[in-house]
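I'd like to ask you about the structure that follows.
The complex is shown incomplete by one protein chain, all other protein chains being positioned as in the whole.
In order of appearance the chains are A and B, and numbering begins at 1 in each one.
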Amino acid sequence: MAKTNPGRFFEDYKLGQVIAHAVPRTLSGGERALYHALYPARHALYSSDDFARACGLPAAPLDDMIAFHTVFGKTVPDVSLNAVANLGYAEGRFLMPVYPGDTLRSESEVIGLKQNSNGKSGVVYVRTRGLNQRAEVVLEYMRWVMVRKRDPEAAAPDTVIPALADVVDPGDLMIPPGLDFSGYDFTLAGEPHRWGDYEPGETIDHVDGVTIEEAEHMIATRLWQNTAKVHFDATFRPDGQRLIYGGHVISMARALSFNGLANAQMIVGLNGGAHANPCFSGDTVKAWSEVLDKAETDAPGVGAIRLRLVAVKGDAEPFALKGTDGKYSPDVLLDLDYWALMPR
Amino acid sequence: MAKTNPGRFFEDYKLGQVIAHAVPRTLSGGERALYHALYPARHALYSSDDFARACGLPAAPLDDMIAFHTVFGKTVPDVSLNAVANLGYAEGRFLMPVYPGDTLRSESEVIGLKQNSNGKSGVVYVRTRGLNQRAEVVLEYMRWVMVRKRDPEAAAPDTVIPALADVVDPGDLMIPPGLDFSGYDFTLAGEPHRWGDYEPGETIDHVDGVTIEEAEHMIATRLWQNTAKVHFDATFRPDGQRLIYGGHVISMARALSFNGLANAQMIVGLNGGAHANPCFSGDTVKAWSEVLDKAETDAPGVGAIRLRLVAVKGDAEPFALKGTDGKYSPDVLLDLDYWALMPR
Partner (left out) sequence: MAKTNPGRFFEDYKLGQVIAHAVPRTLSGGERALYHALYPARHALYSSDDFARACGLPAAPLDDMIAFHTVFGKTVPDVSLNAVANLGYAEGRFLMPVYPGDTLRSESEVIGLKQNSNGKSGVVYVRTRGLNQRAEVVLEYMRWVMVRKRDPEAAAPDTVIPALADVVDPGDLMIPPGLDFSGYDFTLAGEPHRWGDYEPGETIDHVDGVTIEEAEHMIATRLWQNTAKVHFDATFRPDGQRLIYGGHVISMARALSFNGLANAQMIVGLNGGAHANPCFSGDTVKAWSEVLDKAETDAPGVGAIRLRLVAVKGDAEPFALKGTDGKYSPDVLLDLDYWALMPR
């Protein structure tokens, strides 16, 4: 067993350490077809080369979450194999669209460490970057996870907790060069609602639901080369259930949000996210959104909108997020906070 | 909920109205790979670029039903979201092959309206066209659906029932320019039977069966961006079953018909079709065909054959279609009438 990867334990991480993650991946139209078959993804900019060209891009990029999952998946063997919990995301920015033919790899820098008071585990903060074949950063985000110690007696590192912004400043969002929504075709995009039609505080029930299947979440999770065994091996958990990769819920909810947010085309910022409760096969996932903020941009016809995207399961009433105790309701699966670009 | 799509109701359709459907889609080899993974599709012209070139085409087109499903899927949010029933198809013609790299969009014209006598619903007739990135029509068909009224008190429109042909006249079938079956390789195609070997009245039991899975029909249906919730949400129907998209049954039966009709290569006409009974996960689908007619064409070595394709479930005896009461047997899922091109 000496040659298999045991994963890193808390004491294996050092502040400033940069981990180059393995297995670069060339993406093609195949990944897009699969993504659109696994999720009801319909944002026109990512579906049609012609629509994308009319918006100033060279072709339809791959869905932003394809880039995210590909970059994230590569970090799993190095960051989360011995993770007890995925605690949070912050300061995520999508810096450059990813196109079929691009090759992505990932690297993570350790930016914070804090041993837990029980001495058995600690929190590791990383800044993960996805790079393309030209070594351009296409995506970066901060993430923190709780990781077990190999040896509870190992000395604790100095505690360093990075200062992380609650929200990406809209001035820091990257707008793809050339993006121009001034001639945006609302009919082909599927809905008439523009940036000016949404107001902070507004909530949208996306109505549709999808019942989750084992085969689908495993196909999706493997596609990103995410190999955490809890997603694939029904004998791993005592209850015989395979835990569904949180990113599967993110993509399902984002795709469902088309119905009411068809024009929230490009994801450019990831302010934060919590996988509030686990998701299992058989759950029926629905989604609702809340407009949190809006900002102007310099690109022609392009506005930024900050959205809360909530995935729930079963018969959960929309718009209920937390109980009076401040805890997420048991039906809430995901609470995601992101910036998207919309035609003004 | 104001921003989500409630779908059109009967009184929202006006005669002559043209609806441009949303979300154009660029197709790639990814869609073909998925199609061939979801159905046992093996028609050589659609599997091999070399085989297609030897038949005078520039490359292997995407399977005709990929084009059909893509065009059809786009109409769902506008035509069938509030449909009670999909009543029929007629005058379908495949006008131009679709290749990887093509971008398809759809539009439908309302060509007929008839309110039902109960005043609660009506029948809408549409002519749907699929267009490629050069605005060429690749496919057109008539379809009629029963749609609920929003307001039972709304006035009935004038009744207009379009005259629809029972069968596409073989002289109206479009043969792709350059198609030449005079050097057709029957060995590589998989069967020796040519156009002259089939006679009207002949029936063929395609023998093989496939048991349907939830994950597969949902993956297929999403791939066409068909989002009707009845296919995806197990909590939507009182019986907890997801209704399978009728097009999934069409594609399964067509692929199964390879065994006995391997040389019925190109679908060029859709004369009619009925989804006789619903299909659910766990059903085992089998298929049989009946030769209805034959016609010559001007293309070298190319004949047209008119086929009835019947999908059944379970242990249904082949060749039984309707009972003495004229109704479809409960085991019949699909009764499709189409024209295909075959080597002479």
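By our rule, a residue touches a chain if its C-beta (ideal position, glycine included) is under 8 Å from a C-beta of that chain, and two chains touch if they have at least 3 such contacts.
Remember, predicted model here, so these are calculated numbers, not experimental data.
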Given A:R93, A:K149, A:H206 or A:R242, the one touching the chain that is not displayed: A:R242
Hidden-chain contact residue, picked from the options B:E153, B:D166, B:D298 or B:D315: B:D315
Hidden partner chain, residues of chain A it touches: 1, 3-5, 20, 22-26, 28-31, 33-34, 77, 100, 103, 105, 133, 213-216, 218-220, 222-223, 225, 227, 229, 232-236, 242
Chain B residues touching the omitted chain (full complex): 28-34, 36-40, 42, 44, 47-51, 60, 100, 187-191, 193, 197, 204-211, 213-216, 219, 259-262, 282, 284, 314-315
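We adopt the following convention: only the chains that are shown with their structure count from here on.
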Rotation angle (°) superposing Cα atoms of chain A on chain B, nearest 5: 120
Centre-to-centre distance between chain B and chain A (centres being mean Cα positions), rounded to whole Å: 36
